[in-house]
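Excluded from the complex is one protein chain; the other protein chains are retained at their positions.
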Amino acid sequence: MSDLNDIAVVGAGPAGGNAALVAAQSGARVVMLDEQPAPGGQVWRGKTASILLAPVTPETTAGNGLRSALSESAATHLADTRVWDILRNGDHWSLQILRNGATEQITCRSLILATGAREYVQPIPGWTTPGVIGLAGATSLFKQTLSLPGKRTVVSGTGPLVFFVASEIRRLGGEVAAVITPNTRADWARATPSMIGQPKLLARGALWMADLILARVPILWGHAVSEVEGRDHVTGIKTINLKRGVAGLSFATDSLCLGNGLIAQIEAAQMLGAAIRYDPSLGGWVPVADPDGATKVDGLYLCGDGCGIRGAAAAALQGTLAGARAARDLGFSAPSPPVRPWQRAERFGRAMTALSIPHADAHALTTQDTIVCRCESLSRRDISTEITTGATSTNAVKSGKRAGMGPCGGKYCQTAIAALIAEQTDKSTSDVPPPTPRPPLRPVPLGQAAGDFDYDDLPIPKPAPL
Amino acid sequence: MIRLVPNHATRIKRSETVTFTFDSEPVQGHLGETLVAALMRAGHLNLREAPNDSAPRGAFCCMGLCQECAVIVDGQVVEACRTVVSADLVVERA
């Protein structure tokens, strides 16, 4: 097969980008596939063509570094490309990709998945109201278009992201109505030792916080948003003091950024047979992979947040490890980079993830009437009833209620549903795995999946016995 | 007031504005930005009705996953967060 690639990399963030770079340097024929118009992933997202000039941020610098290295590299980058299915065919992988409105097939000997993260948002009353966006989602909006979700925004969620988002809103000229975080100052104090090794990030975080305090933006520690008000759009939010269980301040606002930490996008790895395990300090269910990305599945390598939330610094380092490992395994002479720097970065990443994972009491915020499955408008009550009547796995709830059969494929409800199953059946969350992943990995227009065809050429098998 | 995080709004230079339509209403957006950004700026947050309860929905994940910002362009359902603004773009509710 003349167009057989040595290595295909899925994802062009810090992990995928660096994997592609090192693999291409080794002489391997590398193709990198990514949904975004430019490399960078979510964390170093490139700007859209609408931005002609803008001040440089650390994310811009890091992203530009990766983008320029990739543009000089021999790796082929297919942008605006969606991988919708991957299958092992003998000694190679076949990837169905959607590009320019048509399906193409890409083949490769080895596959590196760097599928990154998505975010967990604890369902609360009104979280489906237009004007509520994800906390990580907000950063995409900022990085890509330097635009704001509204004129006056409440920022709520866990971990460092909440302060980054608040700071970015101020930098882009918006108003932060309040910062609301379930974390306490004590949570942060506990995390500080692991941050010492990353003084730059620590200093940046301190600056964000100091700026918010100087600007007299209310910061509600140990609080969560308990309800979003408004029908067609957000008009305000209510809060709850988590420790005391009493109502906190309410705020008028036209937008809310809401998030409870990142979770690994494991569906592709899972689909290809990688084993998964539950590790809350990595964001929940993660595929099993070595530090250099190798897995038990022949020719499959994993790196970056897609195999556990460790942050951008660790992702970049693991990308290099995985790219080199995959190239070496194919017989190319690639370096054998040390694992230590990744391990150091990982410690910091894990500490941030620990700050970001939802508190145990977060699930109480999801009232019986709260929508849990957005695609099918299913409330917690709908899901709970299904569990009570005997559906005790995520697959069973999906079958009975369609939770996970909608367009998002369960990406925004499965974590909450698994938590409900665990709670109602007295199981540990680690005993409630996610449902069976299936293609397409993203919704695909049927005509684009089918492709152009002549009816007479359809390979219609012989009919069933009469 | 002392700001430790500077306001960069005035230092950002954007592309020309173009007009497209959302639900037959003219909307201004910057050429090349994402449809979601333009619609949000114009106050069009409510993009679709949810099934079953018909509740209003708008952009949520902003990274092409949640499908809440699904709109129709040229007869095809697309994610507004992954669609680029151009002049005379006709955007309909899904």
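The letters A and B name the chains in turn, as written, and every chain counts its residues from 1.
What we mean here is this: contacts are C-beta pairs under 8 Å (C-beta built on N, C-alpha and C of every residue); 3 or more make two chains touch, one makes a residue touch a chain.
Following the convention adopted for this analysis, contacts and distances are computed from a predicted model.
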item	value
Choices "Transmembrane protein, distant homology with ydbT", "Electron transport complex protein RnfA", "RNA polymerase sigma factor" or "Glycine/D-amino acid oxidase" - which one is the UniProt name of the chain not shown	"Glycine/D-amino acid oxidase"
Absent-chain contact - pick from A:Ala54, A:Leu201, A:Val288 or A:Met405	A:Met405
For chain B, residues in touch with the removed chain	51, 67, 75-77
Touch list for chain A against the chain that is not drawn	85, 87, 94, 96, 103, 105, 271, 386, 389-393, 395-396, 398-400, 402, 405-407, 409, 436, 438-440, 443-447, 449-451, 453, 455-456, 458-466
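Everything below uses one rule, namely that only the chains that are shown with their structure count from here on.
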item	value
Averaged-CA centre spacing for the pair chain B and chain A, given as whole angstrom	21
For the chain B and chain A complex, residues of the former touching the latter	1-15, 30-34, 36-37, 40-41, 43, 45-47, 50-53, 55-68, 70, 76-77, 81-82, 84-85
Of chain A, residues touching chain B in the complex	35, 42, 48-55, 118-119, 128-134, 136-138, 140-141, 144-150, 167, 170-173, 207-208, 210-211, 214-215, 231-234, 371, 374-378, 406-408, 411-412, 442-443, 445
